[in-house]
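Below is a slice of the complex: some chains, not all, each in place.
For clarity, chains are labelled A, B and C in written order, and residue numbers in each chain start from 1.
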Amino acid sequence: MDSSMNQPFFPKEPRTTLFAVEQVVTELAQVRKAWRAAQQRSNEPGGRELPSRDALTKIINDLRGALFPMRLGPPELRQESEDFYVGHTLDTVLHSLLGQVRLELSYAARYQHPTGPELQDEAVRLVQKFALALPEIRRLLDQDVIAAFQGDPAARSVDEVLLCYPGVLAMIHHRIAHVLYNLGVPLLARIVAEISHGQTGIDIHPGASIGAGLFIDHGTGVVIGETTIIGERVRIYQAVTLGAKRFPTDDEGKVQKGLARHPIVEDEVIIYAGATVLGRVRLGKGAVIGGNVWITHDVAPGANVSQATLRHEHTD
Amino acid sequence: MDSSMNQPFFPKEPRTTLFAVEQVVTELAQVRKAWRAAQQRSNEPGGRELPSRDALTKIINDLRGALFPMRLGPPELRQESEDFYVGHTLDTVLHSLLGQVRLELSYAARYQHPTGPELQDEAVRLVQKFALALPEIRRLLDQDVIAAFQGDPAARSVDEVLLCYPGVLAMIHHRIAHVLYNLGVPLLARIVAEISHGQTGIDIHPGASIGAGLFIDHGTGVVIGETTIIGERVRIYQAVTLGAKRFPTDDEGKVQKGLARHPIVEDEVIIYAGATVLGRVRLGKGAVIGGNVWITHDVAPGANVSQATLRHEHTD
Amino acid sequence: MDSSMNQPFFPKEPRTTLFAVEQVVTELAQVRKAWRAAQQRSNEPGGRELPSRDALTKIINDLRGALFPMRLGPPELRQESEDFYVGHTLDTVLHSLLGQVRLELSYAARYQHPTGPELQDEAVRLVQKFALALPEIRRLLDQDVIAAFQGDPAARSVDEVLLCYPGVLAMIHHRIAHVLYNLGVPLLARIVAEISHGQTGIDIHPGASIGAGLFIDHGTGVVIGETTIIGERVRIYQAVTLGAKRFPTDDEGKVQKGLARHPIVEDEVIIYAGATVLGRVRLGKGAVIGGNVWITHDVAPGANVSQATLRHEHTD
């Protein structure tokens, strides 16, 4: 076949085309080739190695049904057949997830043979652990739901909260993504987090550790960074940032990876809308952070920080 | 059948499974059981009682087509057949809505028989009223569209505004959700509002009263609370919050439900991006609130409030 | 046919209906008629003239696959058949786009015959130019991807960035929308921009000129106005506004169209979260704008502006 490949593919007669598709195809192939050269990627034939956002969207959607069958499962489901539905859905969804896990593992280990039996065994073990974590995920989410119900005077029932609140939707994605992150498939975890970010405007990095009973109200614009640690029964409003300071650098001034660079938020803290908390600061238990406040230092347990108090401090 | 139900369901031979699906199913059933016990829910067989977000997404999409057939209806529609399309779509959509209304009413009245004829009659009456409100909804939306066209110098036509602007999309959902809220199906109303919130980043509680000709520009991060009252021809930019103060409590210090706790915004007020207005304050007719301003007191009609003026006040 | 059209359409017998659909249809027809009269639109039979958001969503999705076949194309694609996939997809997508372009051109020229051959020729020429711009779009996007990878310490690979980051998704849409805007189909361009806005919370007007290597991190709440000019390798965080001042009016006090009214951001500027830059100001090369800062004046190259420095200035 080699020699024929050296020949021009298409017949040589000139032809008039409407949109110059062939020319554009050729130029796009050249751009891809340049990219692959710059990225030191292979130009060899082979299949796609990357997980698929669409596949994960479906996986998460089915997991939501399996976790909350009578509320997020299929409309016609009856309680007497919950277990059948849950079992069949889990079986399907775990096999789909296995495929995506295999893709990330083989992507992470490019020059190993992607269908190697060891990689397959590793992927199976990983999905097994994920499956066994589901009951605990549900337990945590039940507490998030109760926190939202108790935290919002407008909430009428725990079911309304589960069905409607973007903060709860974000936590379903986060608790799944966080388990994937800890199991060693950070790309899948990130895709799950971004699916939620796109739907809710709430951007939680899958690395963030979040205790039971987090309630995020309204949520649009919330950002929670990778090394953030949040305790139990915390409440957060829209546009709150729990971020890193500008320069988490090492002694040589280089940006450090993996450094703990985001806040620690202790139990029962409340952070009102638009507040910004930057760096590895600690917000003590039960502290209340006012709206639009800018925090880069520790806050004592029980303290109440507002713009007024801050202005006062600064004008001192 | 009772006695057989006491027997183990699955055969007793051990078997090796890939993902321990049966174990996870069992544990998830236990978590659900604990939840139902804690929430004092029945563990009896029975069908799902909750409305479906997917069903309402389809209902709203069809209603948008029925309200604006030549612009949001099917691409191949011709003006000569508008009425056929509108009639057929309404017929379908109102029956779907009837099903969802019945679910919410029966959910609200759990211990009444869910298929009782009275509940059905109540649901039909409610949907009839909703149907009759549609022409007025369209009239209000026409004014919202004109407001957006006049309020944005970049807008080229009323049709571009209707097709593209997230603020208009949010108002279509809100005007529908608000009617549902007033008719007594607040859960449906909330789902409709959250569908819009997810698509636009604009979070309007369905309880908010909004006059004709509201224009929300850009919109991401806007929050409008449940008891907000907005007059006519008001303009709001991105990240504006019309919220409650922290502690709307009664004499005994308990969070009060149903209290009027959000702002009143009179006609022709303009609120620039990032401004925060909290509590039952009144922004007088034609007032202009500057970007990022934080307001917790009344503003006089025609007043012009900016960060500079506020800082000045506070340093007094 | 005319005379029969004067007759009532439906038979005259009374009938009892469930939802009064006919009454609502009639009233909605009256509202539409009033609208068309007010907007001086024809009430004549005829087809829909407006482009379709659904059609453009599919077009953009397919273009994303054609631009990045092995990463955003179909999961089963193999590298050896990339060109076939790209060619077939382009052929399909350019013909779909042609249909939408024709709709906008005929909408823009209402009283010309919509199927006139000149309009068709114009539409073909426009789509040809669009097709030829695709390789350059891909080249720019490759630089945006590299900028995101280098700008975020949490990014693990260029592929993760392309698959996950909303800022990259927004740039794919913007670079396509900007070409459409310059080719004279601003309505299509705007729809493409709003599809991205809905998915990412990043609102970039298709008119904005943006150099290679823009990285928008987190992104929710970012607004970039129509006449903004951004240089190369700029970095922008969530909730940044590059907007117009309140009153871009002409000598007679009327809102001016087409005026350059948004900022110029030179190469390598960094703008942190929540900053607001308003008006035709210039941020000099390499300037750093701190979080939540409010800028309405030029900033010198290399300057570092934070709330502290600003407060200091103002309290002077």
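What we mean here is this: a residue touches a chain if its C-beta (ideal position, glycine included) is under 8 Å from a C-beta of that chain, and two chains touch if they have at least 3 such contacts.
As the structure is a prediction and not an experimental result, all values here were calculated from the model.
Asks: Of the identical chains, 3 are shown. What's the total across the complete complex as given in this file?
Replies: All together, the file's complex is an assembly of 6 copies.
The rule is simple: only the chains that are shown with their structure count from here on.
Asks: On C-alpha atoms alone, could you tell me the rotation angle mapping subunit A onto subunit C? Nearest 5 degrees is fine.
Replies: That pair's rotation angle lands at 120 degrees.
Asks: Pick same or different for copies subunit B and subunit C, depending on whether their interface residues overlap by over half.
Replies: Different: fewer than half of the residue numbers at the subunit B-subunit C interface appear in both copies.
Asks: For subunit A, what residues touch not just one other chain but two or more?
Replies: Residue numbers touching two or more other chains: 201, 220-221, 239, 274, 292.
Asks: Residue numbers of subunit B touching subunit A in their complex, please.
Replies: 18-25, 27-32, 35, 39, 43-48, 50-53, 55, 107, 186-187, 190-191, 193-194, 197-198, 201, 203, 205, 220-221, 223, 226, 239, 241, 243, 246, 248, 255-257, 274, 276, 278, 292, 294, 314
Asks: Hey, which residues of subunit A end up touching subunit B in the complex?
Replies: 66-67, 69-71, 73, 75-80, 82-83, 86-87, 90-91, 94, 124, 127-128, 131-132, 134-135, 138-139, 142, 153-154, 156-160, 163-166, 199-201, 218, 220-221, 238-239, 272-274, 291-292, 307, 311
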